[in-house]
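With one protein chain withheld, the remaining protein chains of the complex are depicted in position.
Entry: subunit A
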Amino acid sequence: MTSIVQSPNLEILAREPEGFSIWKGPPFNNGQPAIKLERVSCTVARFSDNGSRLMVTKNNSVISVYDGYSSNEIRSFEIPSLLGAALSPCGTYLQTFQKSTNPQDKNVVLWEIHSGASVYQHFQKNMTKATWPSIQFSSDESVACRLATNEIQFFDSKDFSKGFIYRLRLPGVAAIELSKAPGSYIAAFLPESKGIPASIQIFSSNKDAQTQPIARRSFFRCSTVTMHWNKLSSGLLVVAQSDVDKTNQSYYGESKLNYLTTDGSHEGLVSLRKEGPVHDVQWSYSGLEFAVVYGFMPAKATIFDKKGNPSLELGQGPYNTVRFNPKGRVVCLAGFGNLPGDMAFWDYKEKKLLGTTKAECSVTSEWSPDGRYFMTATTAPRLQIDNGIKIFHHDGSLYFKKMFNKLHQADWKPETPESFSDIDELVTAVNTIKIGDNEKKAQGSKSTETSKIPASIAQKPAAYRPPHAKNADSVKAELFGGIAPATEISKNALRNKKRREKQKEKKAAESGSNASII
């Protein structure tokens, strides 16, 4: 099968204190990445969601927008007392937040990048994680909406000068999340007030279908909420966190995972089999399953299907992060943050462990858009030493490593996963994983990591059992469902057993003969 369109190249953005630079992504020639764009001094650099635009903030009042492919500067904006900026998903608009002194000042401005003109502005008092970016777009920019007090305002994304075209009144709404692809639903969170429980409600983005919520879920004991839509906009995962744990099990509060579907098939808690907080939850790139890492350490990881039933248990371990491969099939379980950095790569279609490795002190981790590489980075505001980038293959072997004096950010340039071909070598490699592969990997890699052979071939040294504990062991095996080991009977015991059986046979023969006589 020949494809005429060339798959796009991968690119990596690395930002240091002096500025950012873009490298040509893997595969690297002779072990070093080629530099695509030399260092440009900046404070913030971020790609738009589809990778077509790059926004760079220079020395606090100038924003430049670069083209994502050619890395040429398209437009530059001069904005005094800038506090934050965000690009829209397709790169058409730029939102900026300026510090404002009086309510008359409209300090959130929406600029159109192509023309450089401002199309919409409004006043917002302060900027928090839940309320920035103020104007949310769907992935194709067909729906745009904003959270205002007690209502959600919808805009026409082609023409912002009309202001909002319709609105949805929800007294007390505190956070919204627009579904990304397609943008047909909006989820709203209303916190608890005066005896009424907190609730999550899903409404349709259409003006006409907005009288009743499509789905709702109420609960108490929740102070913040993070909402995750899936790719097909059919399911919403909600992690409800509270700062105080009323069940008295943890000092850090509790978190619960709720799952709501837009067709109404599931509206409730996801039943997790271990107590403890929900560390991480991610949808797969196809939108049909999600993975949850939950429980007190060592945490359990499970993949659920879109009905909310568990489809695969990935075991327990020191993990608190899960990352799905954009091309499907592989999932990486990792323990970053305060955990030592163990990473396990699983193929969840074949239900096999591909490899494990360690990446200590990593802060961020992300799969490449083509799914072949996994990059972890140790970045500066969190960790001041050992900053660097490590790139792994999909099975855990290290591919590239570079240390920096100080690194602030390391990102892949976003691309749609469909523009890359499937990973053929992954398909063949998974089927042929043997001990031979393990040796090849051990020769090729440089740094110290342990790649585990699949469990069926693993040999552990047998534990020493003192002679008097043999009895207890066999009883334990029986009690816990194992088969009683027949090979551990001693010679004397074997002899006695034979004698008893012979006696039994004799008795049976006698009684048989008696019966026949009578």
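Please note the rule applied: a residue touches a chain if its C-beta (ideal position, glycine included) is under 8 Å from a C-beta of that chain, and two chains touch if they have at least 3 such contacts; residues count from 1.
Keep this in mind: contacts and distances are computed from a predicted model.
Peer 1: For the complex's missing chain, which UniProt name, "30S ribosomal protein S4, chloroplastic", "SERTA domain containing 1", "Auxin-responsive protein IAA9" or "AP-2 complex subunit alpha"?
Peer 2: The chain we cannot see is, by its UniProt record, "30S ribosomal protein S4, chloroplastic".
Peer 1: Going by the contact rule already stated, which one of A:G19, A:P197, A:G253 or A:P318 would touch the omitted chain in the full complex?
Peer 2: Only one of A:G19, A:P197, A:G253 or A:P318 touches the chain omitted from view, namely A:P197.
Peer 1: For the full complex, which residue in A:H122, A:R216 or A:K352 touches the chain that was left out?
Peer 2: Within the whole complex, the residue contacting the unshown chain is A:R216.
Peer 1: Looking beyond the chains shown, say which of A:G268, A:P340 or A:G512 touches the absent one.
Peer 2: Checking each option in A:G268, A:P340 or A:G512, the one touching the absent chain turns out to be A:G268.
Peer 1: Could I get the residues of subunit A that touch the absent chain, sorted low to high?
Peer 2: Touch set of subunit A with respect to the missing chain: 196-197, 216, 218-222, 240, 246-247, 256, 267-269, 271, 308, 479, 481.
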